[in-house]
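With one protein chain removed, the remaining protein chains of the complex are shown where they sit.
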Amino acid sequence: MTTTILQVENLVVEFKVNQDRVRAVDDVSLELRAGELVGLVGESGSGKSTLAYAMMNLLPRQGRLVSGKIALATVGDISRWSEPDMSRVRGNRISMVFQATQSTFNPIRTLESQFKLLFRAHGINVQEGLIKARRLLQRTQLDPQRILTSYPHQLSGGMRQRVGIVFAMVLEPDVILLDEPTTALDVLSQRVVLDLIRDLRSQTDAAMLFITHDFSVVSNLSQRIGVMYAGKLVELAPTERLYRFPQHPYTALLTRAVPSISQKHTELVGIPGQPPHLSDLPPGCRFSPRCPYVQERCRERTPPWSKISADQGVACFRWSELGEELANV
Amino acid sequence: MIWRRVGLALVMIWMTVTATFFIVRLMPGNPATFELHVLLKRGVSYNMALQHVKTLYGINLHQSLLVQYLQYVGNALHGNFGDSILYPDIPVIHLIGKALPWTVFTVGTALLTSFLIGVSLGTVAAYRRHGWLDRLLTPLAAILNGVPNYLTGTILLFVFGVVLGWLPQNGPYSAAITPNVSLAFLISVLRHAILPIGAYVISQWGSWFLLMKSSTVSTLGTEFIVGARSYGIASSVVMREYVAPNSMLPLFTNLVLSIGFMFGGSVFVETIFSYPGIGYLFSSSVSGRDYPLMQGLFAVLTVAVIISNLVADLLYVKLDPRISLEDAA
């Protein structure tokens, strides 16, 4: 059993939308262990990215962490830390790779000067830091000299994303959050970035959380996978087990579903209906309106989190009786 | 590409010189013919009168229009705009040379001051949107923005020069002091410059404030600010290295463009304070019907603006790595 690096407990995040409060993440608990990559899968609006932003304390202005704990083994609970304190752990204890739709780099500085800024921010010798950055860039199949002297707009989306990963890794953080790192890339660049993540995962002790809406992207990389639905974590299990013996009806349907051709389309073939709006949640289990196995109690009460084993849990009343049936969906 | 820009600037300069020629030469009741008639009425011989008009305007009235035009352009290229009427026998270009430093000093200081005030207050207002400073300054800036400087100048002169008597009402320095390199002279020059500079600043800072505020608000919403925070860059560094440079970039073009605008606006302020710069010279040339001086001033002012625009374009390419000269056109 490897050591736990990050423990998220009962995390609740609310957004202010117009005058209403909306729960984007509702009572989610999750732990990440050293050297492990955990996938977090969900449709858009399921709260998976919000979870990552909350863990970084980078929620937008309308968002607020209401309750819960985000405990790093090295520094303790960071959920209530102030911005100056957070800036000391961001990047070198917990870091993030963003969706590549927009650049997260300063458009008017060279990448070298941005690396320097990163090292100075964390009190690291700039020359030593740059040597490490060069080594990592080499590993990503990029020419370090060319990259460092470039401005962000001079690189392709795939190259920028690889540099983004180097940025997130160069200070050897405990935890790396990857928020849909390949979604905005073309197929070829996706391949390269996924291979890079696989390669880096085997070289580091850091725990990684890989967030995606596409089950197939992460299933070859991850040790465990969590499934989110409408702000709730509905199931968490080792990849192989989750795929072969899903315990939650949503997981079963999701893993069997073929994503529709259009990426933007959130509807998955095989699951009728749409995920609920967070401002208009059904009572009881949030999946109940779409669930083929729904019972009366599912519509009345929220199913509790049932821990099946040390690395597996599910939030469904009927998990033990449905197990067999779901495996054969 | 550089040559294309330079070529365009040259075409504009040519257009300016041509326009000044035609304004003076071809307008109904044009000053050159008018002057000729005045001299003839006074009993001056036709040849003498022609000669006189020629030295005044660089125009030979008995020659064809084309020859007159070419001679005029030739003279203008040598900086020869003829002699002043108001200040007999002094070449126009000398008068301009003597006035220019006063205007450069006041306009330059005012531009820099209002830019700094507007940019720093605008940044604060953007960071603390809807805070008390924002609520106070935004409407104030919207009202002062574009209020003509003859208005602010008159109020300043009346309040501080007349009612309170704190500062001198006119002139570049006290008549009691002979210009030399002494502290007394320097203080006198500064005291006389305060009100003119103040008049520019009060009517100018609002536009910088509004521009900087909206620019900073949009920069703060960009992905790379979140990116910088996720790398653990401290807020103050994010502001200095990311927010400020990116927000100020679009203001830069306006800064250089407003140099020309402020030179034009110096006509009012320098008239109010009898400040012996370009603007004062211009308004006295107008009231004294000194057309050669008017022409020369107008040509010099316009050429200065054209050249500063060219410099702005070329510098902007240096400042923003994303822009190439082709885009800047």
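As written, the chain order gives the labels A and B, with residue 1 at the start of each chain.
We take it that a contact is a pair of C-beta atoms (placed from the backbone, for glycine too) under 8 Å apart; a residue touches a chain by one contact, two chains touch by 3 or more.
To be clear about the criterion, contacts and distances are computed from a predicted model.
Enquirer: Per UniProt, what's the omitted chain called: "ABC transporter permease", "Heptaprenyl diphosphate synthase component 2", "Putative mRNA 3-end processing factor" or "Spore coat protein CotJB"?
Expert: "ABC transporter permease"
Enquirer: With touch defined as in the header, list the contact partners of the absent chain among those displayed.
Expert: If we consider the entire complex, the absent chain touches B.
Enquirer: Per the definition of touch given earlier, which of B:Leu195, B:Ile225 or B:Val305 contacts the omitted chain?
Expert: B:Val305
Enquirer: Which residue from B:Leu10, B:Val38 or B:Val147 sits in contact with the chain not drawn here?
Expert: B:Val147
Enquirer: Since one chain has been left out of the picture, which residues of chain B touch it in the full complex?
Expert: Counting over the whole complex, chain B touches the hidden chain at residues 11-12, 15-16, 19, 23-24, 27-31, 139, 142-143, 146-148, 150-151, 154-155, 157-158, 162-163, 169, 260-261, 263-265, 267-268, 271-272, 282-283, 286-287, 289, 294, 297-298, 301-302, 305-306, 309.
To be clear about the criterion, only the chains that are shown with their structure count from here on.
Enquirer: Which bits of chain B are touching chain A when the two form their complex?
Expert: 222-224, 226-235, 237, 241-242, 245-246, 249, 319-322
Enquirer: Inside the complex, what are the residues of chain A that reach chain B?
Expert: 56, 58, 83-84, 86-92, 95-96, 98, 101-109, 117-118, 121-122, 151, 153, 167
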